[in-house]
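Please read the structure below before turning to the comments.
Removed: one protein chain of the complex. Kept in place: all other protein chains.
Note that the chains are named A, B and C in the order they appear, and that numbering of residues resets to 1 at the start of each chain.
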Amino acid sequence: MPDLGKYAVEVVSAYGASLLLLALLLGLSLRRGQRARAELAKAEAEAADHG
Amino acid sequence: MSIWSYANPVKFLALSIRVQPFLWTAALICLATGLIWGFFATPDDFRQGSTVKIIYLHVPAALMAINAWFMMLITSLIWLVRRHHVSALAAKAAAPVGLVMTLIALITGAIWGQPMWGTWWEWDPRLTSFLILFLFYLGYMALWEAIEDPDTAADLTSVLCLVGSVFAVLSRYAVQFWNQGLHQGTSIPVTTGARTVSDVFFVPLLICMIGFGLLFAALVLYRTGTEIRLRRIRALRARMERTL
Amino acid sequence: MLLRVQNLTLARGGLPVIAGLSFAVGPGQALILRGPNGAGKTTLLRCIAGLQPPLAGDISGAAERIAYAGHADGIKAMLSVSENLRFWAQVFGGSDIAEALDAYALHPLADRLAGTLSAGQKRRLGLARLLVTGCPVWVLDEPTVSLDKEAVAMFAEAMRHHLQAGGTALMATHIDLGIEAEVLDISPFRVTAGQRAGASDEAFL
Partner (left out) sequence: MIALLTRDLRLALRAGGGFGLGLAFFLIVTTLVPFSVGPHTDLLRVIAPGILWLGALLACLLSLDRLLALDYEDGTLDLLLTAPLPLEAAVSIKALAHWLTTGLPLVLAAPVLGVLLNLQPAGYGWLVVSLAFGTPALSVIGTFGAALTVGIKRGGLLLSLLVLPLYVPTLVFGAEVARRGASGLDVSTPLLMLAGITLGVIALMPFASAAVLRMGLR
């Protein structure tokens, strides 16, 4: 780990906050995507029965 | 086969599934190398000390925050002129990503400035205009959620995006006028091109920017796919109800 | 002038409702639209009145000549009956409201605030508004809702008068007004499940 000097807290917190936000965005997007795929499969199945 | 053929949502979905693996891996590689290189292998700045390392997050995020809105402006125009659903849904998909990029830019900017300015938040023109951009993103996303009919929602949000862009630029100059500003010179002024950042910092910064750009593209592509799937579910359900 | 509709295709909420509808209504003629609820009568009338663009097909003879009356009749509760009528008369360029007041026996109510009127009286005021617009083409959506017997008679009388003066009328209604008018059932023009008509939801199917 590089010597961050007296601003270590600032740098780490900046990186931590940013990466956390990106991870949150990624996670939420992926979860929403998965749910949509599952529901679409169900809807297509129902449509096939009625078709 | 003009590019507009990809405006067909089903075809766009197929394309996005094929392209995404490459996009995600490229984004990951660029981000990893850029951030690790910048974080570990670059010297401290004699004045700012190690806080200069925050540049690798602040500048790319700020750049993407503005480009995201610009992309939404373009897609909104495409929706209004050519009524392609994919572009309206791409704008809707890009908004949250732009919002997060703005948030990152705000947080890293505030943290980075804190040692010099002595306060956690300084009403500096550039940071403040990002705060205003944040409000625009919030309003845009809220309007999408508030309207039931997807087509009307796409229309109204597109017009809001156009009008919002004009006012964002107006606010940018109003805020500049309102407070002379403490922000350091632009690292890579697009207009003058003269780099105020020495080479050793510049290369990792460039890689980070490309990384953030690729991440943005991958995320928006993925989220647009989700929006298309949700619209397809809605259309299938509506058609089934009609035939019952 | 003829109100002509050719090969009209309409969508509601992203799904096609009516396709390939054509008809024409000349001066002095009335056309009554029939069809089950949800067949698209309201969508069709709103489209002809210019409130909603059609998916395909075109409408001629409608520009600037239509007086539309939908379910809500644009009456302000805090204005009196005559103030309401005068407002609409001025918006459509006319100014004489006496004739409209006579047609629907609204003279005794002229100075009462519209908010104090009963549903039937308010409906009569809404229909009286049609007379002050001076528009030759009437496009009406269920005009006789909440009207009692002699109010319906007044409306039929005003309609007869309008047609004799060379006016045209296109309306969706279930009751028989006792005036000679062609009837058009729009059920056959409804879009079946498989049929594609270019509505926005189809892009996702």
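The criterion applied here is as follows: contacts are C-beta pairs under 8 Å (C-beta built on N, C-alpha and C of every residue); 3 or more make two chains touch, one makes a residue touch a chain.
Note that the structure is a prediction, hence the values are computed from the model and not measured.
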Neighbouring shown chains of the undisplayed chain, as defined at the top: B, C
Absent-chain contact - pick from B:A14, B:I36 or B:A146: B:A146
Chain B residues that touch the omitted chain in the full complex: 132, 135-136, 138-139, 142-143, 146-147, 152, 155-156, 159-160, 162-164, 167-168, 170-171, 173-175, 177-178
Where the missing chain touches chain C, by residue: 46, 49-53, 64, 66-68, 70-79, 83, 86-88, 90-93, 133
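In this text, only the chains that are shown with their structure count from here on.
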Chain ID, smallest distance between chain and overall C-alpha centroids: B
Separation of chain A from chain B, taking each centre as the mean of its C-alpha atoms, in whole Å: 15
Chain centre separation in whole Å, for chain C relative to chain B (CA means): 48
Contacts with two or more other chains, residues of chain C listed in rising order: none
Contacts with two or more other chains, residues of chain B listed in rising order: 232, 236, 239, 243
Residue ranges of chain C touching chain B (in the complex, touch as defined): 13-15, 193, 200-205
Residues of chain B touching chain A in the complex: 39-40, 44, 48-51, 53-54, 57-58, 61, 96-97, 100, 103-104, 107-108, 111-112, 114-115, 215, 219, 222-223, 225-226, 229-230, 232-233, 236-237, 239-240, 243
Chain A residues touching chain B - in the complex, by the definition given at the top: 2-8, 10-11, 13-15, 17-18, 21-22, 24-26, 29-30, 32-33, 36-37, 39-40, 43-44, 46-47, 50
